[in-house]
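This is the structure, below, for whatever I ask next.
A single protein chain has been omitted; all remaining protein chains appear in their positions.
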Amino acid sequence: MANEQQIIKPKIGIYGLTGCAGDQLVIIHTEDEILNLFNSVDIKSFVMASSNPEEGELDVAFVEGSVSTEEELHHLKDIRKRAKILVAMGNCALCGGPQAMYTGDGTFDTRVKQVYGDVDFLTKPLEGAPVDAYVEVDYYVPGCPVDAKQLFAAIARLIHGSSPEPYPHPVCHECKLNENKCLLLDKKFCLGPVTAGGCNSACPNHGLPCVGCWGPNPDGNFKEHFELLQSFGMTKEDIVRRIRNFGGHKILEYIKDL
Amino acid sequence: MRILKMDSKYLKEFLESLRMFGKLYGPIWKRDVLTHDHVENVDDLVLDGEHTLIPVKKLFHPKRFNTMRFNEEGFTPNYSMFEKRVLIGAHPCDIHSLLRLDEVFLTDPADPYYKGLRENTAIIGFSCLPTENSLCRSTGTDIVESGFDLFFVDLEDIYLVWVGSSLGHDMILEKEEFFDENVTHADIQKYIQWREMRNDMFKKSFNFRDMPDIMELSYNSEIWDYFAEKCLSCGSCTMVCPTCNCYTLTDVFDVTNKTEGRRERVWDSCMFVDYSLVAGPHNFRGKRADRLKLWYTHKLKAFGGEYGRPACIGCGRCVDTCPVDINVLTIAEAFTSCEVPAK
Amino acid sequence: MTKKDVIHIEPLARVEGNGGILVQIKNNKVKDVKVRILEGPRLFETLVLGKTPEENLSLVPRICAICNLSHKYASLRALEKALDIEIPEIVDTYRHLMHHGEMIESHSLHLYFLALPDFFGYDNAVAMADELGDIVTKALQLKKFGNKIMRIMGGRGIHGENPVLGGFGKLPDHKTLLSLKWEALELLDFAMATIDILADLEVPDHMERETQFLCCKPPYDGYDYYGDELITSDGEVHPLDSYKEVIQERTVGHSFAKRSSYKGKPFSVGALARVLLLGDRLKGKAKDAYDKLYNERWHRNPIYNNFAQAIEQVFSLEGVIECVDRVLDKKAPELAKPKRNSGTGTGGVEAPRGTLIHHYEIKDGKTTYADYITPTAMFLDDIEAFIWKSGESLLASGNTDNIELQFEIIARAYDPCISCSAHLVHVDYE
Partner (left out) sequence: MTKTQQIENPYIPEPARIVRHYDLVKDHRFFQVRHVDMKRAMSFTYNPGQFIMLSIPGLGEAPFSISSTPSRPGILEMGIRKVGKLTEALFKKKDNDIIYIRGPYGNGFKIDQMRGKDIIIVAGGLGVIPLRSILYYVLDNRDQFGRLFFLYGAKNPDEILFKTEFFQLKNRVDIECLYTVDVDTSGEWTEAVGVVTRLFEHLPEIDPSRSAAVVCGPPVMYKYVIQELLKLKIPKNQIQMTLERKMECGVGKCGHCVLDHLYTCIDGPVFTYWDTLHFRELI
């Protein structure tokens, strides 16, 4: 205890770009850990929870949300410049979020125009894109929103100057640990095998199919899984449309050849 | 081994009496899934032979738990999961599966967590009738001769009770009045009939005996590629298989600046991509076919160093569970007939 | 700090989302006030086109995490109308339970963690914890309780899939329900103690001006968070279906949120609006709380929104107890099934920060039109108007030392939810 003052607390910034703020909220909502967090790091900027941010050098920046305006892009680049380590947290930051579901289809400009008419905005709107579309990302904490246990385990590693543990397993892993009967056996549209796990199989635990909100599981057998779902009477377009709801930029690479 | 007889009407009271030997565990329904859990009311026990989704291994090799805590001073093991337990309703295949897991976990140096849980748990086996996918007759695990403290065979109005240990004997002594040493000729006849009736109930079987050779001969078969293309790598087969024992360890720091935290252990699966991944990165089993080969080698050919026995105990859970029909039946069938299953 | 032409508060802290306030001053007079919404557009109404109702239900909570269940609830109400799904009464009660959870979570987060530090002069609630540790600890417990209900009824803390068309995936068991009741009973004391703390606080009056209020009118004569009619402070009652005539929307360049007015003038929604319009329907402890706190300045002063939230906390804790009592020994109902796969429906609920309307047109099981009107979009004009008024009186009195903070406090009192407002768009179909 004597050398408590000597502990150098890492300087942390927690930022939100465009999204639902769910990942920041997970931090705020984790009542058991939030006081520990404020005690063990030096929070320089966390606008959602605290006034008077100091925007200087950071050890770790956590960025939530997709890049959706020019202004956000500048902000992100500035954060990257100031932060030794940048962590993308949540589906919007990792994949682009639901707002990126039409990526590559070229409909964004028309949709904006349809919606806002010819308004001149303060900053140019951009189609939602993941953080790593613009800057280098050191670590990813997936989720929609992130899982508190996983996020705090990652934060704790970063506090100690080391790297978070990846969890490269499908939703099915925890689904079985939670002793759920596989929904695929009842021919239900479950995206578990092709979806990144870590959510503690929240949906199958309630007898509901995984909607894929954590984005693609890189080891997923997309081809076979699509065939299986088709054998349940679902059309290919239907499957692709659904998996793109949360797949953003990242899903395209896995389904391009299907 | 002593065999006794008990009138069925005493069952409930006898099971209740076992509470003095530990907390009761057994198959009960929870959220529409049959699971091994703490039994508050013995009426909740499901003793008719239905399989739990996750096998009994979870009581001895917990799905997820903290093995130790660490701090500046080092590591302190966590044994808080140890308690006296009585597991009621283990099927013959469950007991066989524990005997297989013993070979892994109790071989020197023994896994202290498994050992502690095993030593503190009495096993009260119950006979069962085959389910749709039971294969234990093929694997020779439909009956059990050891590995229990008591074993109950349900002959409707009576139970024949095998006493398998001195603890089992103590349990009987507590309720001596329920048991009858006098097993009659008629009882024996009834038992034999029951065995025959049970044997006739198996709907499925597979060529378990020849599989070690067939597996060896088929190592390079393109049939593996057929299954590999189908496998979703969901890992379900490994989670539900009672003889899968793999796990991973992860250190988790507490949210503090001090060196404090826990070493967590979670079931792992050889079907997952990072199972054999080492630094480099070099992946010894990046291909799905290699992952499947490993699993079926373990189940149908041999496992665990000296023991060299196939690990499958014929519970049929992989048949129940795999969403794309990869299981010991389809694998055995494909490699025996050298044909992939028809679509 | 005396002469400053532009007051630029950015980012606006302790609110959800990315926004700012720009105030222009000339000759000691306010020239312009803009609440700038910098959060990018997400075009949610365009995202759900061509999707099934089930997909809509998993997408809309992502509009906003804090009130994710309100979004799901509003969509459920709209879609169940569109598809003619009649939910059993017990499902309605469970939905109430779920919604109370969200109110408790959202109000306690805003009141204790985002707003209260202003009253006591701290940057954030953790800093406040050193001196007011008891309140912070209890407040955390209250928030945790709200989250727990959301987790149980929603399926996880945020964006759970459990509420589905016609019912729920899984319902809580007897033991869980009872534990919710006991915990609500226990927390009620703290919620009432909060009322006493607030009763002693002095509320500044520099922004006071008359305005209008709007909220959903419950279908019976109790206090509630939903309705198929809208009630306004001019005494009018409007069918929910005609929401487009009641709430007039427009787009502005300085924000990706649309703006709304009622009869050409700004209006407020949220806890304050509800308590002002429906407060006489409160019963039990919530009524005691109302009697203790209410005064006629509430009609002119948005800071009292925090007080209204405190009253609603009490109301919702009592609501939890009532819901549990109603469902406790009842059997879980079957999922109610759709009777058709085309139709139109408007769903109105009161999200923590105010009236939330979802509207759908479904054709052959796919969405052909969607419209979402969120509370933050509704009150942005009013925030600007109150800041304008505050600026004028502060400049006139020369009391400008912490003028930024005063402006921020006004904006914060509304508990604006910028994520919600920024996706808010109007789709023009040809």
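So that you can tell them apart, the chains are marked A, B and C in the order they are listed, and the count of residues begins at 1 in each.
By definition in this document, contacts are C-beta pairs under 8 Å (C-beta built on N, C-alpha and C of every residue); 3 or more make two chains touch, one makes a residue touch a chain.
What you see is a predicted model, and the numbers here were worked out from it, not measured in a lab.
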Give the labels of the shown chains that the missing chain contacts, considering the complete complex. A, B
With the missing chain put back, one of B:Asn66, B:Ser221, B:Ser276 or B:Thr336 would touch it. Which one? B:Ser276
Thinking of the whole complex, not just what is shown, which of B:Arg118, B:His298 or B:Arg317 touches the missing chain? B:His298
Cross-chain touch to the chain not pictured, restricted to A:Lys11, A:Lys44, A:Arg111 or A:Arg157, is A:Arg157
For the chain that's not shown, point to the residue among B:Phe14, B:Phe105 or B:Phe335 touching it. B:Phe105
Given the full complex, what residues of chain B touch the hidden partner chain? 67-68, 70-71, 74-75, 77, 79, 104-105, 107, 109-112, 116, 219, 245-253, 259, 261, 263, 268, 270, 275-280, 282, 284, 290, 294, 297-298, 301-305, 308
Which chain A residues touch the hidden chain? 156-157, 160-163, 165
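In this section, only the chains that are shown with their structure count from here on.
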For the pairs A-B and A-C, output the one whose chains share more C-beta pairs in contact. A-C
Taking the mean of each chain's Cα atoms, which chain ends up nearest the overall Cα mean? A
Rounded to a whole Å, what is the gap between the Cα centroids of chain B and chain C? 51
Taking each chain's centre as the mean position of its Cα atoms, how many Å separate chain A from chain C? 25
Can you tell me which residues of chain B touch two or more of the remaining chains? none
Two or more other chains touching the same residue: where does that happen in chain C? 170
Residues of chain A touching chain C in the complex: 16-23, 25-26, 28-29, 31, 34-35, 38, 46-53, 66-69, 71-72, 97-99, 101-102, 111-112, 114-117, 119-123, 125-126, 128, 144-145, 148, 199-200, 202-203, 205-208, 211, 213, 241-242, 245
Can you list the residues on chain A that touch chain B in the complex? 7, 9, 33, 36-37, 39-40, 152-153, 155-157, 159-160, 165-166, 168-170, 172-173, 175-177, 179-182, 184-185, 192-194, 207, 218-221, 223-225, 228
Within the complex, which stretch of chain C touches chain A? 11-18, 36, 38-47, 50-51, 55, 58-59, 61-66, 68, 105, 109, 113-114, 117, 123-127, 129, 140-141, 143-144, 147, 155-162, 164, 168-170, 251-256, 408, 419, 422-423, 425-428
